[in-house]
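The structure follows.
Apart from one protein chain that is not included, each protein chain of the complex appears where it belongs.
Should a chain be cited, it is by its letter among A, B and C, assigned in written order, with residues numbered from 1 in that chain.
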């Protein structure tokens, strides 16, 4: 409603929108590249690289799930169906950038180059992350939902204050967007103009709860405008689209353009974890409807159509993936050597007198046990 | 970006925005009525009622602030400058509706008809709200910021489940919008389609922190779209505009239209509380620039221009307000009779054995003290 | 009256039945939380409730614990009796402010006008091979918060009785469910459930004369096992299941300790600042001259809960309980 100010009306202290909302709003359709005209401009090397990565990723997911059945992993939240989004998140980053994965994003860590065995350490039942986050610049996989998002903001902010052009890319699920920490992180990022990219993987469910019970928003990407950052909707199964949109957001962040919120529309093909029974809350038909839009198939179609993928190339990719899986299987089959005393070693920089007492107690018990 | 699907591209599982964002977005200018052409249609009775209420409210604010100087209130967060928004929030509600005020909104409770002495009980240093929230349907004034918002959602939801057409109106400050509870409450309200109206009073500051350090959003009302509810921007000093926009939102909520987020753009003329020194963080000139846009003056101008307000009518309003203030002063001057033993009475439905022991201890101490 | 078939039931089933019966008896009882509806909860404790009572009585909420508990506060203000499920106890932490600043205080600040008949069901403790954040024991936080009741069952009938009592209570109750006992079984008839236990009463699970084990929840079976094993050493241990941490049953506890003259508190949550300190201190205050030895504590270590592969070293087991009993200065006796 436009208001006509009458003569003599009192002065109104200057008002203006703090920023123009129009460019912040996402397009109504998720951005897609594969299978569209836009695909013509794609770099073939990149396409092949993405292909190898999603094939590798798919194999990693199936292998890790198999390891749960063999009792070699305590639990595995599979990202089958979401590989395009997972690998793109890893590939768009420079070495100096940081990745903040959620508990579902082991694959993103692996796609970034982390040794799969290290990446799976916690899920295997060990007491630590398995890798040194500072070395690989991958934060510990976060289980408490959305709590990793303010960490990403703080780190990006710290990097910027230090004059480093480091970007933080933080991943979260659709369910995680309901948590207060999501809100607080996005707000801090926008106010601080921090170089962060928020990637929401909307895979349709939070365990059993479908998106319709999670939000009434037009899309999750529409949340961006409420923070004053751009929101982007992307087809999360389209590796090329994901790579493009994420790259653009990373570039913006790196060059002082501030944070971006990206919603990747995708689907969780497996159950929530190996412990979950998805048939209790969703119909097979819905799952099946997503098969045709599988991220691996989308790339295969594109590459085959452009003559870049023959059976040989396909075989090579599959073989490499199998080799990784076999290696992983082999190394996970060995029982890890765990020293129970280690649980005291890193609680504090220097253990408190109380912890020293307790570790002595355990040591004595272990010795008695060994002596028996 | 529109995407051209190529022939042979894989089927994409149906996507559509869950709701159209356009009608959810607020207008870029705060809605105003007073001093504009729109004012012509206003009901004169309503205008006079609003006038009496803001005059009364202003007097209440100055009196309560004076009481802090006399040591009769522990603290008072004044809403001077925000009276239009405070009283409109009270006046748009039916008796069966609930108000969820923040700690700054004593005035809204008083404008709803609550005895000012009761409304000020907590701020006076007593241990309880002073009134029965169920009787007057005013939730306890909430100090932990934004925590009252999910309460309002739960209550509105419960009422709807019970088949009652009750609306909950919840108030929060601009600073409070940064809290996770704000986010979670709005999301729950939208998903549950609960009959709630969220009123954000953007008074420019959270204690010393200006809005620019609080958010980068185009406006706080723009946050609505991220939840899938309409956002409205209103001139918070314009009592008629506030009344109109709030009434409309209450009507929507009552008739099954779901929640609304309203941002009232206003200004806190006093310091944060009597204990605060606002000169440390803002310039007098800024405060002065808002005087011309004072909610009382805006109404006076309108009414005078329309020949509805003469000196006599003005005098009568002032007199009524003074009478209220004198009565309040008088009643607050008496020391309240507090029984220390009461602090044990309502911690539990039936006190635990432990609390019974402790209350016996205090009773013995008090008797010994009295006996001395 | 027909005779009722008594058949084995799990604690999870008894808990489900308690909610079911409460919902059937009282239309104001509402169950809410993450995945409690269609899925029936990740532990299946709410299985079937949404089907029987509809989505409005058993509601899958958005994923936000402060929002869930905050909404429950508002529902209680309107006269409903919400039963909230927190999926794991570490995931109750986001709701901490709502719990401490509102749930526990609302009745008090309104002189009883706004009671908070809310039950917060919290699966707690370890021993189920859970990864990080899935095995916390957070009872110390709740015990230190005036205005809350804190209860925890250790048997199948108690699970039913205590949960019924919790739902019936006009006060907020933190209902701690020992995860590793969800699948424990007992002969118990869902068709003629045990009478509802009042909140606040400890029970002697095993009578004994040499010393008292004071324990609750997941550590009760451990203590009963330890008591059996102790017979070999010539100790006849009494085992008291506290059931209610708040209010605390000083009478039952002190009666036992005065008789035996020795006590060990056993729980799996961390020792320092944990429940054992309060329990040991209050027993000592009240029974000092009956004590032959200091009240000792056996608890989890003061470390973040360790993961599956190491949890057996952390959890108080039979050996550690017996070691503590052995340190109760028996020589002083002779």
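What we mean here is this: a contact is a pair of C-beta atoms (placed from the backbone, for glycine too) under 8 Å apart; a residue touches a chain by one contact, two chains touch by 3 or more.
Quantities reported herein were computed from a predicted structural model and do not represent experimental measurements.
The chain not displayed here makes contact, within the full complex, with A, B, C.
Listed residues B:13, B:28, B:125 or B:305: the one in touch with the omitted chain is B:125.
Listed residues C:53, C:216 or C:248: the one in touch with the omitted chain is C:248. When the full complex is taken into account, the listed residue touching the unshown chain is C:295, out of C:151, C:196, C:295 or C:322. Among A:25, A:114 or A:156, the one in contact with the hidden chain is A:156. Against the chain not shown here, chain C presents residues 66, 90, 93-94, 96-97, 100-101, 104-105, 108-109, 132-133, 140-141, 143-147, 246, 248, 269-270, 272-282, 284-285, 288, 293-297, 301-304. Along chain B, the points of touch with the absent chain fall at residues 74-75, 122-127, 143-145, 175-176, 178-181, 206-209, 213-215, 276, 280-281, 336, 338, 340, 343-344, 347, 352, 354-355, 358, 362, 365-366. Looking at chain A, the residues touching the absent chain are 122, 127-129, 132-135, 139-140, 144, 147, 149-159, 161-162, 168, 180-181, 183-185, 187-188, 191, 342, 345-349, 352-354.
Following the convention adopted for this analysis, only the chains that are shown with their structure count from here on.
By number of C-beta pairs in contact, the leading pair of chains is A-B. The geometric centre of chain A is 39 Å away from that of chain B, both derived from CA atoms. If you average the CA atoms of chain A and of chain C, the two centres end up 36 Å from each other. Of all residues in chain A, those that touch two or more other chains are 178-181, 213-215.
Contacts with at least two other chains are made by residues 61-62, 64, 66-67, 94 of chain C.
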